[in-house]
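Written below as structure tokens is the structure these notes are about.
Every protein chain of the complex appears in place save one, which is left out.
Letters A, B and C mark the chains as written, and numbering starts fresh at 1 in each.
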Amino acid sequence: MVIMAVSSSSSTFQPVLDRIAAEIENMPARGRPADYIPALAACDPRRFGMAVAELDGTVYGVGDWRQPLSTQSLTKVFTLALVLAGGGDALWERVGREPSGNPFNSLVQLEYENGIPRNPFINAGALVVTDRLHTQTGDAAGTLLDFLRAESGNAQLASNKDVAASEAAHGDRNAALGHFMASYGNIGNPVPTLLDQYFRQCSIEASCADLALATGFLARHGIRADGTRLLTSSQAKQVNAVMLTCGTYDAAGEFAYRVGLPGKSGVGGGIIAVVPGHCTLCVWSPGLDERGNSVAGVAALERFTTLTGLSVF
Amino acid sequence: MVIMAVSSSSSTFQPVLDRIAAEIENMPARGRPADYIPALAACDPRRFGMAVAELDGTVYGVGDWRQPLSTQSLTKVFTLALVLAGGGDALWERVGREPSGNPFNSLVQLEYENGIPRNPFINAGALVVTDRLHTQTGDAAGTLLDFLRAESGNAQLASNKDVAASEAAHGDRNAALGHFMASYGNIGNPVPTLLDQYFRQCSIEASCADLALATGFLARHGIRADGTRLLTSSQAKQVNAVMLTCGTYDAAGEFAYRVGLPGKSGVGGGIIAVVPGHCTLCVWSPGLDERGNSVAGVAALERFTTLTGLSVF
Amino acid sequence: MVIMAVSSSSSTFQPVLDRIAAEIENMPARGRPADYIPALAACDPRRFGMAVAELDGTVYGVGDWRQPLSTQSLTKVFTLALVLAGGGDALWERVGREPSGNPFNSLVQLEYENGIPRNPFINAGALVVTDRLHTQTGDAAGTLLDFLRAESGNAQLASNKDVAASEAAHGDRNAALGHFMASYGNIGNPVPTLLDQYFRQCSIEASCADLALATGFLARHGIRADGTRLLTSSQAKQVNAVMLTCGTYDAAGEFAYRVGLPGKSGVGGGIIAVVPGHCTLCVWSPGLDERGNSVAGVAALERFTTLTGLSVF
Partner (left out) sequence: MVIMAVSSSSSTFQPVLDRIAAEIENMPARGRPADYIPALAACDPRRFGMAVAELDGTVYGVGDWRQPLSTQSLTKVFTLALVLAGGGDALWERVGREPSGNPFNSLVQLEYENGIPRNPFINAGALVVTDRLHTQTGDAAGTLLDFLRAESGNAQLASNKDVAASEAAHGDRNAALGHFMASYGNIGNPVPTLLDQYFRQCSIEASCADLALATGFLARHGIRADGTRLLTSSQAKQVNAVMLTCGTYDAAGEFAYRVGLPGKSGVGGGIIAVVPGHCTLCVWSPGLDERGNSVAGVAALERFTTLTGLSVF
């Protein structure tokens, strides 16, 4: 794998990235950073980075594209893929794959549906996925970190312990989700163990370049960076489908409408997106809209698909 | 205070109790004991006891009326009264007083209403009450136990440690409620501390006689067994009102319709009820209906108000 | 029956009514009249009347107690009683008797519960009651009017056609409720017929004196003004119970807590209340709180039960 910022003269994607960055520079409002933990609240909402990785690992970038960001919910894509790779379809007995139509941390639907989360990308569903990955591997967060390091080629990737501690200190809502599902028998590990794994997972830091590369297997129909297969072609298609319908909380319809790509957002301001068979993207800007998606990030991806025509629709 | 089973010849209530017990004896179906913990599941659903306490402490009883039962949610009435006595109306900023229209352990409404429970008798609301009592006294469960001992005149009352441990082992739903409200800032103590207090509170065992006597202050407009005042007359009326509208989970309307008294049920099969200015009752039979109320208990109270005309309506 | 305003010197209730009226006079805020139809929106929120009827038909009053008001939802109590009198308990297969915990015109619960309204006092339930009364009698609104005239001794009572027309013109929400329940097979008459009856029912005008008298049968354990029996004693108790738990929309708990009487409010600003075995009340003031209950009306009733001690608790 070769990571390189190719000059705009020889690149397919560099000019479009440069143009998008210039446009974003002039955006008047960019939302507000997540404020539930100090580490995220302190982010400058005007920061912006974007990276595109081609199937062969070539990466183009602009702005803060090499700056580590807090991955948060972006990691839910990777844990889902790892669980599917490790255990096949048994996961789907414990979590659904329908859009929730509710905020990411809602307990309402969970109660109406007897502790089975709607999909693996709302917090409840992600907890079920991490619970299962931990049962499969004995170390969910470590397994995830190894995977991200391998796919990005960046052995320095790590979880930020201060962020993890801060997540734990403000973790009552996730603790409620965990205990609630445990009351329905849908959690296999002790809730405190699960929460520890989950907070470590969410606190992993990686750059746009790292994350665009790590997402590559979803554009390569299941093939990892080293050429081995993680998912079947059918499974890779399925993960992309779940990203498109459920990847941006209760704004998935809006994201599909505007961007037209499978994508997953995180409250750290990152969004990863997939153009199957073509490339993967990661964009970062910490200012969020009211539904928790990066304002400049969604705008940049919308411009990307409009300028390149690389939508799935 | 004098506890005595007066012979039916000289008693107002003994004949009616005897008649009710005879009728209950012939009830074909009596529901099923609560099965979420072994201690309750093992109860014989055909057991039945009933006691009536007059304002002066005279008690009449029938059946298993001296047999200790697991008080469970019956205790919510006493903790509410103790908090109101200790802190006045500030409690009502943290818990409402409307019927919930939902099962006793639901989280749905709690989310729609930002962590403020509908009333103090659903589990979420009772946790808020216990949380506040613990803050006021430093020992919520101990304060409650002292109160019950004093009012019943039974110094032997105690919490059953095995039941408390079993509640804790099956306490995920209550843990979820606690953490969920904590995420809204509506819990003042650490959630594990609160849960420990709450499970000890629920595990207190007392007989129908004990509980009918302990409820007496609500029929005496706030006056305790020793003649001192716990609640103002207005507060006592208010507690009775909350019992009538919210005391039997999502069957409060049905209970008011059939029985016509302020009452509070528990999953141990007990129900306490108040005839303001006249007497208090406690009935016990472990078989529950689908909403968690004692089948024979409700039937017995309905017969009592029909036979004596002592309804509030 | 004798209607008379006894001078305060010889009356039990006149001094307390005079005192309450004087206190209400000084209330700074009295809410806002209902504004969904012009006829109600035009009411002066500072108007106030209150009447108490003793069991023998003696009436005491203060303020605008002889002024006709738009009865609106107050009529739901009388149609319920008439249906129960005519058809016994079969009604309860088509409507529940639990507090709804939701606004009076909500469709949410109705959908979760397959078209069976929670209770007869939310709009959906009242439509079911009127539908049944119309089936029983062939003229629901006419039957109701005859009953109110007989009980009040006021043959002049009538439906206001302008108000009924205005209700119909703004009746989309009620039409939605009717069609929705019809889709579940819970309406027996054509929806337009039902709505016409319902709007005529709601548009009946009567004074506080008329309404306090008309409610008398609920304090007399089912006996009408002419001494004949409308309801069994048990049915009268049951109607009172439903009023207490469901009579003031999603503020029933609050009303029970503050007032402590079975009561029913209407968006015309009227509230009727029952002291079983003692007397009945009607209070009127058009300014409503956000839940649709008269602000001055609730305050006046709260003062009444505090001053007289005539609460059911």
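To be clear about the criterion, a residue touches a chain if its C-beta (ideal position, glycine included) is under 8 Å from a C-beta of that chain, and two chains touch if they have at least 3 such contacts.
Computed from a predicted structure; not experimentally measured.
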Chains in view that touch the one left out, judged over the entire complex: A, C
Per the touch definition above, residue among A:Ala141, A:Cys208 or A:Ala252 touching the missing chain: A:Ala252
Contact residue for the chain not shown (choose from A:Ile24, A:Leu69, A:Val242 or A:Leu301): A:Val242
Interface with the unshown chain - residue positions in chain C: 106-108, 111-112, 172-173, 175-180, 182-183, 191
For chain A, residues in touch with the removed chain: 96-102, 109, 118-119, 234, 236-238, 240-242, 244-246, 250-254, 256-257, 260, 262, 276, 306, 311-313
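In this text, only the chains that are shown with their structure count from here on.
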Computed distance of Cα centres, chain C from chain A, in Å: 56
Numbers and ranges of chain B residues touching at least 2 other chains: none
